[in-house]
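To start, the structure itself, in structure tokens.
Here the complex is missing one protein chain, while the rest keep their positions.
Just so it is clear, A, B, C, D and E label the chains in written order, and each chain counts residues from 1 on its own.
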Amino acid sequence: MSESGGADSLKRARFAHVPTIFGLPDGVRDDTDVALIGVPFDGGVTHRPGARHGPEAIRAASKLIRRVHHRSRIAPFEVLRCADAGDVPIEHWFDLSAAHGDIERFYGSLPHGTIPLSLGGDHSITIPILRALGRERPVAVVHVDAHCDTSGEYGGSLFHHGAPFRIAAQEGLIVPELTFQLGIRGSLANAEQWSYSYESGMTVVTIEDLYERGIAAVGQSVAAALGDTPVYVSFDVDAVDPVYAPGTGTPEIGGLTSLDALILIRSLAGANCIGADIVEVSPPFDLGGHTSLLAATLAFEILCVIAARERRL
Amino acid sequence: MSESGGADSLKRARFAHVPTIFGLPDGVRDDTDVALIGVPFDGGVTHRPGARHGPEAIRAASKLIRRVHHRSRIAPFEVLRCADAGDVPIEHWFDLSAAHGDIERFYGSLPHGTIPLSLGGDHSITIPILRALGRERPVAVVHVDAHCDTSGEYGGSLFHHGAPFRIAAQEGLIVPELTFQLGIRGSLANAEQWSYSYESGMTVVTIEDLYERGIAAVGQSVAAALGDTPVYVSFDVDAVDPVYAPGTGTPEIGGLTSLDALILIRSLAGANCIGADIVEVSPPFDLGGHTSLLAATLAFEILCVIAARERRL
Amino acid sequence: MSESGGADSLKRARFAHVPTIFGLPDGVRDDTDVALIGVPFDGGVTHRPGARHGPEAIRAASKLIRRVHHRSRIAPFEVLRCADAGDVPIEHWFDLSAAHGDIERFYGSLPHGTIPLSLGGDHSITIPILRALGRERPVAVVHVDAHCDTSGEYGGSLFHHGAPFRIAAQEGLIVPELTFQLGIRGSLANAEQWSYSYESGMTVVTIEDLYERGIAAVGQSVAAALGDTPVYVSFDVDAVDPVYAPGTGTPEIGGLTSLDALILIRSLAGANCIGADIVEVSPPFDLGGHTSLLAATLAFEILCVIAARERRL
Amino acid sequence: MSESGGADSLKRARFAHVPTIFGLPDGVRDDTDVALIGVPFDGGVTHRPGARHGPEAIRAASKLIRRVHHRSRIAPFEVLRCADAGDVPIEHWFDLSAAHGDIERFYGSLPHGTIPLSLGGDHSITIPILRALGRERPVAVVHVDAHCDTSGEYGGSLFHHGAPFRIAAQEGLIVPELTFQLGIRGSLANAEQWSYSYESGMTVVTIEDLYERGIAAVGQSVAAALGDTPVYVSFDVDAVDPVYAPGTGTPEIGGLTSLDALILIRSLAGANCIGADIVEVSPPFDLGGHTSLLAATLAFEILCVIAARERRL
Amino acid sequence: MSESGGADSLKRARFAHVPTIFGLPDGVRDDTDVALIGVPFDGGVTHRPGARHGPEAIRAASKLIRRVHHRSRIAPFEVLRCADAGDVPIEHWFDLSAAHGDIERFYGSLPHGTIPLSLGGDHSITIPILRALGRERPVAVVHVDAHCDTSGEYGGSLFHHGAPFRIAAQEGLIVPELTFQLGIRGSLANAEQWSYSYESGMTVVTIEDLYERGIAAVGQSVAAALGDTPVYVSFDVDAVDPVYAPGTGTPEIGGLTSLDALILIRSLAGANCIGADIVEVSPPFDLGGHTSLLAATLAFEILCVIAARERRL
Partner (left out) sequence: MSESGGADSLKRARFAHVPTIFGLPDGVRDDTDVALIGVPFDGGVTHRPGARHGPEAIRAASKLIRRVHHRSRIAPFEVLRCADAGDVPIEHWFDLSAAHGDIERFYGSLPHGTIPLSLGGDHSITIPILRALGRERPVAVVHVDAHCDTSGEYGGSLFHHGAPFRIAAQEGLIVPELTFQLGIRGSLANAEQWSYSYESGMTVVTIEDLYERGIAAVGQSVAAALGDTPVYVSFDVDAVDPVYAPGTGTPEIGGLTSLDALILIRSLAGANCIGADIVEVSPPFDLGGHTSLLAATLAFEILCVIAARERRL
């Protein structure tokens, strides 16, 4: 069991030196259950950049997170061996495809069975991560976002941050029928922008649908549909309203509150999560640091989802 | 049909040069359905100024708005001929009455049948706009605001931003019995501050009433009461909570969320909107630019309300 | 009756000189009903400091508050003799216990029957205030906060801002069975962090419980349980979400909205409030000044709660 | 002698309640030597507003100023009877000429011999102040600014903030040949924009001239030219570089540093200053509050200039 | 002659709609003397991105620039036919080399004799611009920067923003012996980082050298060395201290003041400038907008340098 994970806010001042996320040990071992991985890359954005600075900001914000969940009383660092794997060593910063290759290689080198919980970085990083994770069998996806991210070519490339789930589906890495896109909203460039989602069989739940049906109810029905299927959770912080998550590149008015975002993740408890990411945190736009703190809190909630299953098994 | 309205975010980088709101053609023609008009005037405010910078900020923020509504699938720029009419050429900046005369003249010169969608500016601009629009027959009003804006003299003038609907009612430009004031809240200077609203027959719905009855339900009942009556929609961004809309001059704690503001406007679909304004956006206070982006999104929602009727007719 | 309390926003520009909170008379008299007191002390914080600047910021923000409540039509400055007592004259800034002594002495010197409404300052100030107020008989407590604040020793002291209600209970100043802790959330340092609350008989209501049961319903049931028992209201602004109240030292994602915070206080109308505080406003982190404005608005709501009882008696 | 002027930073925490500038007594008496006066008016600006909030921000910043000048060892509050006269009670907020009338009336009512040191407000306020001060005989002027402010009509008025010294000269309130405009820079609207300055005999010193000749040398030569002539000092904070004074309405790149601004004022020691103003502080743009703190420090330096003469007499 | 260039701040409110830089006509004609060109690209940065937003921010800030230089009385818009050419239409956003190809093509299509004055964008854009401009004969360079930008491969590419002048020299586009690098400072990654500059014959002037020799003196000696040689001026805003130019990606403590930057450019008057750029303005980091305003002011100074020669010829 991890001995040092989580801030012991009763013993140590939280403004003192914290080099890793949640104060976890630095470096993955063969028996690491969950590896927290920074992916400081934003070469795939179509509008405001800055997500390359996401991992450092989320690590810094994580010092405010402690050890035990206030509702479930889950203590993830006692249940899971967690480690901070550092940042992916990207070699090719100026070439989107080559950078994706660098990322895929890193994830391919993780110990078998280690669950990667990634801190982006823009949403294009989900492509190489899924190439590493979905290589053996396609996985289900819970995708929380303002946008479906199943667009086509833009700016001379298919692999930008508005397209990861189209690429992943086309490459057979994910199961469209078990892909749930939650929180979708915002004007469309044209009526076909997200048609790939609908036509491939993904379930698209708009923000209005979410609130009409109830956040927790939607989350629980997704969890029920998933059962034991291995599922990847991808959380784009622009799913959350730009007031709660100003630090992002493509803000859309009218999103989730932070509390609802936490409840949505929490409602997945019991799902067989084999990987997750929190992406599109762009610190240059993060007034007050709320987005980084939200991302760190979401990472903690995801760890509790994973730990809930461990405990149950 | 407008060919260039709305950002084609799939073809053009949104951070590149956008000279007009939504990238619309510059200048009104005789067959323009909707004219978007900047009114860079804040000479009527009683507290924090800055709304004169509203139009430029809303135009700049509008580059994030695309073309098709994600729920209704309305594409307003395909349904309506829209244009950016530029900013009202105000000649008398230092004299409230004379500036109102400049504004009224501009609106009086618009082609018959062109619907003005105005970007303020402070709420006093609604007085000259209604003088131009309500000249032939009084109109109904949907007024979303934290304040009733039916106050009396202040600082030596009757025509400041806290009084437009009293002036308009007294001048016979609006129908009090068909004036709906939604989102009202905040402490009063004295028990009589908004008594004109009650005594003239306006319907005052506090923020608490709105949430108790349901945002969409209230909006739909207003739309039902309006029927085909020509209606002016006036949206003061301080109706929205100051956390969602910090860029305003007279903030009141405890307002609408952005999502609820969008839903409220959306619930008016089908109303016979003959003009609208979004006022009190004060960029110097707009941390993160959320207020400007909200205002641009509200403008898009209002265009969809107008387009919904066009489509229905 | 206080003649000058509340801003007469119809007669005086609110950006002109306001030296006291709500423009109240400066200095407490023997017949003062409510004394507003600044406690510019943050020597008890465990993370981000800055709450020493709270009183000056809340006073400055209070110029936006007027005189009559928009729902209840209560005019607290007509019902109650209110005064700004200034800031507690702290003599020992660098010694937590001695500073608490300075504070206790000040509250002990208030006229009998004057209700103190305090503007913090960090939450440790509630210890000396309760020592002054609960001296004769233990009082009930309504405590709105993200944290239970019943922790043990930290950093060499028992009397920091994470422990006031444990200290107060242990010193017999409050009645645990009539202590209601509302809005609790956030990860815990260990499973025992708040066990004192549970074991001493306090009622702990998490943020999720609050929303599931309904804000107003919880508030009303608390008021019913209190009856006429003298009660102290302690509002830590970190109960509110950090997006609504960024100016605080220990932010927790996922809290109350401002509107819900107002409604929660309002639902206590009729309670026998013998003192109250609003603490942990830290202006250095208060982007846009929303936290100070919220605190001033909460102070107005608390005055209305007190006035409601006066009126009823 | 003033007993309470200046913060005794050794006895009182500066973040505790300070209701007046420099903690001075509130209200002018017949024997007041210097009255500090807020003029919360920005109805004369041509670009960014906000200077109406200047007085409150400068008062708040003044808590950082203590009592004795570190170079000259002058203690102005011991030499001069100073008072905070509050803010000018403006009655006509929406009419530039009428507001100027309100201001002139207030200055006309000051005790004979009391020197007004005004905190603006925009530069148009210098017109009514000079009307009150220069009524008996025209005065000399030291005018520190980026702009000559001798422009003609704009926006339908002659009396805006870009014209006070033209108006004052034309009304015979100032002596052009003893008017020194220091720090002038920035592009001109046309070659004639400041020709009135040159043609009326004013001395225009550009920022480049100031640095080539030396700040103190220029100041001393101005002081020498003035001798005992009564002189009005008008300091527009946009004379200072926008990096040092971001809180202003018409920023011009390339101005004075704060230190040079202080040295410039200081070099006037011995001048017969019969009035002064610090104008165009616009808090909504004042990142970090540096402009307000600079303005408070400049006010202290001006008090030392006045006290230096008192001491010498 | 351009009739509409420069803001007529005496006739038109500067906060009203300004679609082009300096209000210039939109679009280049065959007889355009100077084309102002936005290059919204930051795909070549090695640290903080955001310079893609530079052109829109500089255009917006340019509304504060008027028409006549306050020292030289040059009115560049009367001397030169200027136009806003809009933003370079980049087709390949995610491929550094291909994007450079898009940029080179655009510059190659400009009318012969039109001088491009470019608004970046990161410093890598100078590579394709020089490929277009230096194609016929190598040009001299005045390069103002904190860094020599003659580094080698980084992140898998030779063509990033730390290398343009090495690339340009190696491709024979510039004359190293007539390349002047001014303002150099900041720690080096290793002793060889800038050795290419020294070995190829460029003149490197550190910030300390600049101040010891005098800003204007250095500029004049450079101008003298250049004589009539065609020269390209490249101004990286990080040459200026990060306090004056916070909006940039690789800040170095201890740079030029804004005034000195203006004086440095101004001292080049008479040089045969055949092109210029102002790069590395990154608005997401531009607190207060000072960097954008500085860039617009620098663009005006460069226009005056060009106009000075026109006038002299």
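We take it that a contact is a pair of C-beta atoms (placed from the backbone, for glycine too) under 8 Å apart; a residue touches a chain by one contact, two chains touch by 3 or more.
This one's a predicted model, so the numbers in the text were calculated from it and none came from an experiment.
In the full complex, the chain left out of view touches A, C, D, E. Among E:Pro25, E:Gly101, E:Gly155 or E:Gly214, only E:Gly155 touches the chain left out of the display. The chain not shown here is touched by just one of E:Gln170, E:Thr206, E:Thr229 or E:Asn272, and that residue is E:Thr206.
Mapped onto subunit E, contacts with the missing chain fall at residues 46-48, 151-152, 154-155, 184-191, 193, 206-208, 211, 241-243, 246, 250-255, 257, 285, 287.
Counting over the whole complex, subunit A has residues 13, 15-20, 26, 38, 40, 52-53, 55-56, 59-60, 86-87, 90, 93 touching the chain that is not drawn.
Even with one chain removed from view, subunit C keeps its contact list with that chain: residues 42-44, 46, 48-50, 52-53, 90-96, 98, 154-157, 159-160, 284-285.
Convention: only the chains that are shown with their structure count from here on.
When you average the Cα atoms of each chain and compare centres, the chain farthest from subunit E turns out to be C.
The distance from the centre of subunit A to the centre of subunit B, each centre being the mean of the chain's C-alpha atoms, comes to 38 Å.
Distance between chain centres (mean CA atoms), subunit B to subunit D: 40 Å. Centre-to-centre separation of subunit A and subunit D, using mean CA positions: 55 Å.
For subunit E, the set of residues that touch two or more other chains comprises 13, 15, 52-53, 90, 93. A list of each chain pair in contact follows: A-B, A-C, A-E, B-C, B-D, B-E, C-D, D-E.
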